[in-house]
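Contents: one structure, followed by commentary.
All protein chains but one are shown at their positions in the complex.
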Amino acid sequence: MRASEAVETDSRVVCTTCYMCACRCGIRVHLDHGRPRFIDGNRAHPVNRGVVCAKGSAGIMHHESPARLRAPLKRVGDRGRDALVEISWEEALDIATRWLAEVRATDPKKLAFFTGRDQSQALTGFWAAQFGTPNYAAHGGFCSVNMAAAGMYTLGGSFWEFGEPDLEHARLFLMFGVAEDHDSNPLKLGLAAMKARGGRIVAINPVRTGYAAIADEWLPIRPGTDGLLVLALVHELLRGGRIDAPYLAECTDAGWLVVEAPGTAGDGLYARDPAGRPLCRDRRTGALLPADDPSAAPALRGTVTLPNGWRARPVFEILAERFLDPGFGPEAAEGPTGIPAATIRALAAELARAAFEAPPFLAEPWTDWRGRRHAGVEGRPVSIHAMRGISAHANGFQTCRAIHLLQLLLGAIDRPGAFRFKAPCPRPVPPGPLPCGKPGQVAPGRPMPGMPLGYPTGPEDLLVEPDGRPCRIDKAFSWEAPLAAHGLLHSVIGNAWRGDPYPIEVLFLYMANMAWNSAMATSETIAMLTDRDPATGGYRIPKIIYSDAFWSETVAYADLVLPDTTYLERWDALSLLDRPIGKADALCDSIRQPVLAPDRDVRPFQDVLIELGHRLGLPAFTREDGSPRYPGGYADYLVNHERAPGIGPLAGWRGADGTAVGKGPPNPRQLEAYVANGCFFEHRFPPGRRYMKPVNRDYLELAVELGMLSRAEPIFARLYCEPLQRFRLAARGHGALQPPEALRARIERYFDPLPFWYPSPELEADPEGAFPLAAVTQRPAAMYHSWGSHNAWLRQILGENRLCIARTTARALGIEDGDPVRVTSRHGSIRAIARLVEGVEPGTVWTWNAIGKRAGAWGLPAEAPEATRGFLLNHLIDERAPAGTDGGRLANADPITGQAAWYDLRVRVEQVAPGEPALAEPRLAPLPRPPGLPDPPPVLTWGAVFRGARR
Amino acid sequence: MTALPDPAPGRRLGLVIDLDTCVGCQACVVACKEWNGGGPAGPLGDLEPWGAAPSGAWLNRVHGFEVGEGEAGRTVYFPRSCLHCENALCVTVCPTGASYKRAEDGIVLVDESKCMGCGLCAWACPYGARELDRPSGVMKKCTLCVDRIGDERLPAAEREPACVATCPARARHFGDLADPDSAVSRLVAERGGVELLAELGYRPTNRYLPPRPGRRLAASAERLEDAPAEGGFLGWLDRLLGG
Partner (left out) sequence: MRPAASLLLFTTLSGAGYGLLAVWALLGLAGVLPPEPLAGAVGLVPAILLIGGGLLASTFHLARPDRAWRAFSQWRTSWLSREAVAAVATFAPALVLAFGWLLGGRVPPLAAFLSAAGAGLTVLCTGQIYATLVPVPRWHQPLTTPVFLAMALASGATLAVLLTAALGSGTSAAGLTALVALPLAWGLKLLWWRSGDRAPPRATAAAAIGLAGETPARLVEPAHSAGSWLLEETGFRVARRHAARLRRLALSFGLGLPWPLLALGLLAGGRWTLLLALPAVLAKALALAIERWLFFAEARHMVGLWYGEAAV
């Protein structure tokens, strides 16, 4: 299908989906004389209901940016120098095919395919699996995998992508580490609704901006200590007995028995019957029953002796014992968090009150998994949301688990006023699949038997060689990062350069600005891209293919550049198979359609990938006769691809007649149906199937019908994360698969199946306090990572950033507002310009992320404020953890998921030497401009054409 | 004519901006730039938009402030655009008659065909509502989206300024402040809407709703009572489920 031709007299409104960030609001593009004249929100769209943010409204300038790449490029000189020439698509595809075919025929692992802020991961991951390489991920490992994984291993859903707070009914809303985004407009709408109703909003964040600014209460917590605060709340609720015991007994593993047999291979695992079902003790009969037996009424306490003589106790008793210990009380939390114990106690009391005092009752009958009919759902109007402020720490997984624990104790899951799952969640805990990439699964010329990413449940699921070495280039799913559900994008270049675990041949990046803000230790990363092996004279990373729509800092380092379209020029799917836009009350997905035809020699990346898939003969993209399976490109794939029988990328209007939902044969006119409906599909769940989904029988059956679940079985939330215990047992010497000696202590310490809190390795490595301040970033509401600086409008709002320091802290250092300051970490030193504020916790400094740019990139001149006064904190972050804490040099990451721990950064801030200019540093040499890019005009009178046309 | 309408307009169309919910996201700023840039009041020129010292004409701005100190401190975002004053000095100082206030609804506008770009209206406005569009040499300001609010081709619900339609935090409201029963007037009455810099005498039409006072936990000495202690820890656990 081709883009609708925009005719000279074309004035119409075209719906599509925004892509100025990951929120994916529905937008209307108003065309006037064939050009975009206005972008506003689609009022019917379930995500944003007609609103758009600054970025969405600036989409026109994104699309009309002079920094758009205009043709495929090939490197003819040295990387990073003025060495790119324009080539044809035929030549570009030829080169790419040759390079990739060679790798596929010899060792597919030598292709590392990483896709940044990609929203077509169901395609790109599938393509990687078809190619046969396990070395694939998007940016989640850098961004927020801790939060996502903690949710999937606890609830079967997580904050942001797979769940939402019910702010229409909440009385109390806690936000942990949430900046002005994620999920952007729905959260803003929800906050406004809460305010109008008199609900209370508490922001727990070291920084007070955006949502925290309008909160009723701001708790200025020290970065990385939220887990302590949360567990102190848990302690208080347990102490006061203010928990939802019936919910815990019926909907979680609270009553499941955990073996206590130290020294054995079963210690700390669920007690199971011979069929493998976890056991509980029925509190009425005392009998041992499988916990998922509909007649069981699990006891939350009581030691049991199992048939084999081992002792076992319910999860709840173990966790209550742990968290009732004063070591988890408010007094213990006060010091590290900076939040007074009295405040913590009062917050706990408020949680209890809001959750349990006269809770609302929604008289919407429903049937639970046991077949019991309920007259309605009792609300639990306490909502919690958490994002990268929790995630980007080495303790993020356990911290997020602690938050879920808090929610579960309150019973505040999937009820009115609480966190609610968004389709396709809830999924089983954890959901499939298992990651693919084991030694037997990777072979030349063959697809892998499954997808590269997944959710391991034990050592047997790891992607490791027999000697325990990682199979993947980023070491995801190895003993260094077992539950690395989103991979470790940030480790790829360093590991490839070091050849550890092995060197690669082709680095294929899409939308990943690795030579700048999507890396830590930016300068070092850039150096690695240009470093040559003295023995061969070739680059240590031999071939780099890079695809993006714009001239980012990374383009100059590529060997082959495949220019992408903008989001207004292509088809896309916001699919249930990867990053859905679901709602709690509805299954939703959406598409993007081409609004405009490209005016330059660019192609949608997904089309290119599918074409390459065919040229490489990948089975899913090639018919038996050798012809392409999807000759119509991505649009063809979206309609006709079936991941499983009847299940394709898009859930709406399936079947020959277009009436099937979720599951059904492909409908050749499916995209037309989407277009006719504003580019989205919304299937509202009928009454009785909207709440308590994990244990709601009617919902579970509906979910199977719609293809979201394969079996209509109840999903019990896991207070106890048994997979972690399996890894721990291996570290203790049990089982055939065990970690390397150097990692045993680390796994023993961190892989606690119950949440706990620990200080970051950065803190532990600095006992003298040489780096006394925490340094974090936030994403501003009007910029999205590095995407906004070529946007003529957005860069006028935020063209430079400042290091924000608490006024008292700054004064003590002799620093005044506007002063240049030196910021030093154990890894490096930069210069920034200070701003003194009240709204930051005194031990923290912060800045907006990704505002600083490299001179010459994005079409900006060397003297642009982004390059002279804007700065990048990433330069200070070592991609590897401090030496010596756990032996060897491990990634600066969460030990469980591999999440990049960039908010653990510690710095000291000082006045600069006299005479130093008030400019940012380092200033890397300006990047050369790729060929074919126009000089940006010195004056922009955008809109004049519409006036002229009107006259 | 740059005389103020006499008698005063019967309708007073304007904006009510809620400082309690504005999160400073700049959505209204860009929506305004976009709508008006491409509209009859456009273009809104930008100089060096991709250069080292960009500068542009914008009709709506959002500033971030910190107010108060210590426990009472807060961060407040303040959207600023023309307040369509009743006593609009920007209208009376205009020498060419380009600046005028509509008799039917009080909206203050610029007749671009008459403006000579002297900038005096900008000097006369304490709220900084006026900008010079340098490429065209005429003064521009918030038009209250006159081309939207009166456009019969738009569905009734969409006949509101672009900034109001787009605000994700529902912090902007549009209506007739001369009508005590209008939604905006009732909002002002309920929330104590503030007339900005009233002592200057401009009689602005727009109103700002002040941030609601936060209810701070630190002020509360609340704490949960211990659960009953008989039977110890296990007795407590037992009681939780009541058998």
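Read from first to last, the chains carry the letters A and B; within each, the first residue is number 1.
Heads up, the rule we're going with is that a residue touches a chain if its C-beta (ideal position, glycine included) is under 8 Å from a C-beta of that chain, and two chains touch if they have at least 3 such contacts.
Just so it is clear, the structure is predicted and the values come from calculations on it, not from any experiment.
*Asks:* In the whole complex, not just what's shown, which of A:G227, A:G839, A:G859 or A:P882 touches the removed chain?
*Replies:* Going through A:G227, A:G839, A:G859 or A:P882 one by one, A:G839 is the residue touching the chain not shown.
*Asks:* State which residues belonging to chain A touch the missing partner chain.
*Replies:* These residues of chain A touch the chain that is not shown: 209, 795-800, 804, 835, 837-839, 865.
*Asks:* Could you pull out which residues of chain B are in touch with the chain that's been left out?
*Replies:* These residues of chain B touch the chain that is not shown: 1-3, 19, 24, 29, 53-58, 61-69, 72, 75-78, 80, 89, 91-98, 114-120, 122-128, 130-132, 134, 136-138, 194, 196-197, 199-202, 208, 210-211.
Basically, only the chains that are shown with their structure count from here on.
*Asks:* Can you give the whole-Å distance between the Cα centres of chain A and chain B?
*Replies:* The separation of the two C-alpha centroids amounts to 34 Å.
*Asks:* Going by the contact rule set out above, which residues of chain B touch chain A in the complex?
*Replies:* 20-27, 29-31, 33-35, 37-40, 42-56, 58, 64, 66, 69, 73-77, 135-136, 157-158, 162, 165-171, 211-212, 214-218, 220-228, 233-234, 236-241, 243
*Asks:* Can you name the residues of chain A that touch chain B in the complex?
*Replies:* 32, 37-41, 43, 48, 50-58, 60, 66-67, 180, 184-185, 188-189, 191-193, 195-196, 200, 202, 208-218, 236-237, 239-243, 245-246, 249, 283-284, 299-302, 316-317, 320-321, 324, 340, 342-343, 345-350, 352, 781-782, 790, 792-797, 799, 837-839, 859-861, 863-865, 936-944, 946-947, 950
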